[in-house]
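Of the protein chains in this complex, all but one are displayed in their positions.
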Amino acid sequence: MSDHAVEHDYHLVNPSPWPFLSGVATLVWGLGMVVFFAGLHPRSTENPNGMMEFLFSRGMDMFGPDKVSNGGWIFIVLGLLMGAAVMTGWWLDMIKEGEEGDHTPVVQIGMRYGMIMFLMQEVMFFVAWFWMFFEFVLFHEDRAGWNTDVLESAATYAQGYGVNAGGHAITTINPWDLPLINTLLLLLSGVTLTWAHHALIENKQKAVYWGLALTIVLGLVFTYVQGVEYVEAYGHRMTETNWLDSNIYGSTFFLATGFHGLHVIIGTIFLFVMWLRAARGNLKSDQHFGFEAAAWYWHFVDVIWLFLFTFVYVVFALN
Amino acid sequence: MATTYASADTDAHDGKPKFWVRWFFSTNHKDIGTLYLILGLIGGLVGGFLSIMMRLELSEPGLQFFGNPHTYNMFITMHGLLMIFFMVMPIIIGGLGNWFVPLMIGAPDMAFPRMNNLSFWLLAVALVCGVISMFLPGGAGGAGFGGSWVMYPPLSTSGHPGPAFDFLIIGILAAGFSSIFGAINFITTIFNMRAPGMTMHKMPLYAWSVLVTSWLLLLSLPVLAAAMIMLFTDRTVGTGFFDPAMGGDPLMFQHLFWFFGHPEVYVMILPAFGIISHVIATFSRKPVFGYLGMAYAMVAIGVVGFVVWAHHMYTVGMDVDVKAYFLAATFVIAVPTGVKVFSWLATMWGGSIRYSIPMQWALATIFLFVIGGVTGVFLASAGLDTAAHDTYFVVAHFHYVLSMGAVFAIFSGFTYWFGKMSGYLYNKWLAGLQFWLFFIGVNLAFMPQHFLGWQGMPRRIPDYFQEYQLLNQISSYGSYMSAIGVIVFIVWVIEAFIVKRKAGDNYWGEGADTLEWTLSSPPPYHQYSKLPQIK
Partner (left out) sequence: MRISRLAASVGVTFAGLITTGLVTTGLAFASNKNGPTDGDLGFQRSVTPVMDAITSLNNYWLVPIMVAIVVLVTALMVYIMVRFREKANPVPSKTTHHVGLELAWTLIPVVILVILVVPSMKLLYFQDVIPESELVVKVTGDTWNWEYSYPDHEHIDPYVSSIVDIANADKFGLSHAEIIARIDARPAGEPRLDGRPYLLATDAALVVPVDTVVKVLVTANNNMHAFAVPQFGIKIDAMPGRINETWFKVHAGEEGTYYGQCSEICGINHAFMPIEVMVVSKAEFKRWAANGGSFTTQISQNTGSITQAVPVNTVQ
């Protein structure tokens, strides 16, 4: 750092290329998102089943030769790879700085604040999705009431929310099937993670290693099961007329669970990094904020799932 | 990796790294603040240019400049977005906040210097995306997105098939995350890095204002992000969040948007309040009157600001009882705001007032903000809003609080701290000229808009019924005057850097008693190696 004696415990970080490169990665990724999505979809009323169509008939073969001409996916992948590289560099720097003793107690308190607030903003993000969901669950009848005698699309519209539309009930996912399994998986992963944490505090490195590994495996299995569920959902679509991609329930369902899934994946990566560090014996029993942050994040993802399971799956299926 | 830069670059020039590393890889709050100010200047110039084009078009009825009315719509949209996200916010939070929050609370830097820079670069990415979007196909055979800064669907979903709006979405998401990270940084810095002895109740009001603002950003922006993503998926992959044919509801977007949008307006005005408090106290040579009341009034404005959002939606057909609630809740905000206004006056009372340039801007801010604030009360009265909603009365209201309240406070703060940041003093005559051009210009521009609104002139129209001409003409002339003011502003900034009149450590004298005045002008690259002790 600078020449004059520094008499405080704050961490003055050295200049770093990572933020700027993150910006570049974001730009590349954003470009790809627009080119890919805007280029693929004709965005018209002729495509009522757009979302599922996209995910499964277009999306699945987006790497196929006919889509290469679109080019957008190249940028998306490039952006993500750059993002991953930047994150790796950034994290390695942080680990190194931690080892060099830059993370004094006061700096660690700051990190705690930071992580707590990061989770608060994540909560607000999901609040928006739940707001969307509850509004349509609670008030769809109002809307239809306003709607019925006016819009030609009233019939379609009524089918949209399904439940009360002249017996055309939409098929919901059975919550006691895969979703229940997933709930149990996540709950179990919370337990294994807590086990790992206690082990870390007691400095039982082996147990930390296995606890984390188990948690990660459970997370991966969760993601896999969720994938199976999505594919199954798409399968239903082929045989039933009122499946969820033609209405708002499907939209909320896929986006809310989808963003949860994304968080699971991010959380898994976060835990994986901790596992790598644990494998190297890099986690200290008295100072391991990285681990705690990962654990907080994982528990947060867990809680969101419980809300999703209760409302989006169970309560909706009871409806 | 981390240390290589340090050893390679930091030894020269009292610890300052070389150009590329200093400005692109920066982890220094003052440098990042400067970057924000530059970005805000660019945003203000582009946004101001768009507004002058709009006023040129509106100076007489008929379509003069915009052959395609869609282009006009695109101009107002980008004007609103640029001014808010790329002018006021980067300057008043990113720029001045980065510069002065750490200095004022006695911290050597921000809590997360690297993330600080990430915030800046995300905003730069957002600006690039926004500018790109202005040139891509939008809708109606024109370029760019023309659905206004509020982006209501279905106009923003089925109404704009081109990729322009998709870019804008990415841009707004990037700007949003920039602000979220910025907010986390400010809150952590303020909670965790105050100098020994500086309790929350001794903290300067500008730091308080940035603290409250950061909470508003932290809790409201994720909701906007979700709403933007819903627009994106509605547009691209066929979800139906806002599509009635699929059971969705366009109204939901408005709820989500204004849940963010209303706190957002306080995001822009609270730091302005903070700046004004310091300037008034300095030039009255008196401590702030009712300090605690001032701080908690801001907290109150922030809290109540979260539960009034639907006052932007009085005409959407809400239940009357819901409207009644939002009416009452919105009225409440006038009370803490009044506390602030009267406390400023009381700060001046008994003082020994010097009318320096920052003080002129500050006094004008109070005067103009009160006008803008009371017109807000008209709008808050739901029944009355039926007549005023989506007319120029609203435009007049929010320019009085924004283009005068927030912008005048920006200039107040900028002139107040210019010497501290640059080390040079500005030419008082030029800076005074800018003040008067602006003061008269914006009043001419926006005062007549109240009456246009009462006369029923709708917002967002490039062409109007001829009977609206006189007031529109006055308004346009006023806007040209403020544009000249912007030019004079740039002239005096350049002049100050050319002439290099050296500024002392505390060039305002004894009234200026916050910590930044104990440092040199400009402050050392890393200040407070030994933390200051507050009694």
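Note that the chains take the letters A and B in the order they are written out, and that residue 1 is the start of every chain.
By our rule, contacts are C-beta pairs under 8 Å (C-beta built on N, C-alpha and C of every residue); 3 or more make two chains touch, one makes a residue touch a chain.
None of these values were measured; they are calculated from a predicted model.
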Absent-chain contact - pick from B:Tyr36, B:Trp215, B:Tyr291 or B:Tyr528: B:Tyr291
Which residue of B:Trp20, B:Phe135 or B:Phe465 touches the chain not shown here: B:Phe465
Those residues of chain B which, in the complete complex, touch the missing chain: 60-64, 67-70, 73, 139-140, 142, 146-148, 152, 154-155, 158-159, 244-245, 248-251, 284-291, 293, 315-317, 320, 323-324, 327-328, 331-332, 334-335, 338-339, 341-343, 345-346, 348-355, 360, 363-364, 366-367, 370-371, 374-375, 377-378, 381-384, 386-387, 389-391, 428, 432, 436, 439-440, 443, 447, 451, 454-471
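The definition used in the following text is that only the chains that are shown with their structure count from here on.
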Interchain centroid distance [CA atoms averaged], chain A/chain B, Å: 31
Contact set on chain A toward chain B in their complex: 1-8, 10, 12-20, 22-23, 26-27, 30, 33-35, 37-41, 43-45, 47-55, 89-90, 92-93, 96-97, 106, 109-110, 113-114, 117-118, 120-122, 124-125, 127-129, 131-132, 135-136, 140, 143, 147, 151, 153, 156-157, 160-161, 245-252, 254-255
Residue numbers on chain B that touch chain A, as the complex places them: 1-3, 5-6, 9-10, 14-15, 17, 21-22, 24-28, 107-109, 111-118, 120-122, 124-125, 128-129, 158, 161-163, 166-167, 170-171, 174, 180, 183-185, 187-189, 191-193, 218-223, 225-227, 229-230, 232-241, 243-249, 252, 255-256, 525-526, 528-531
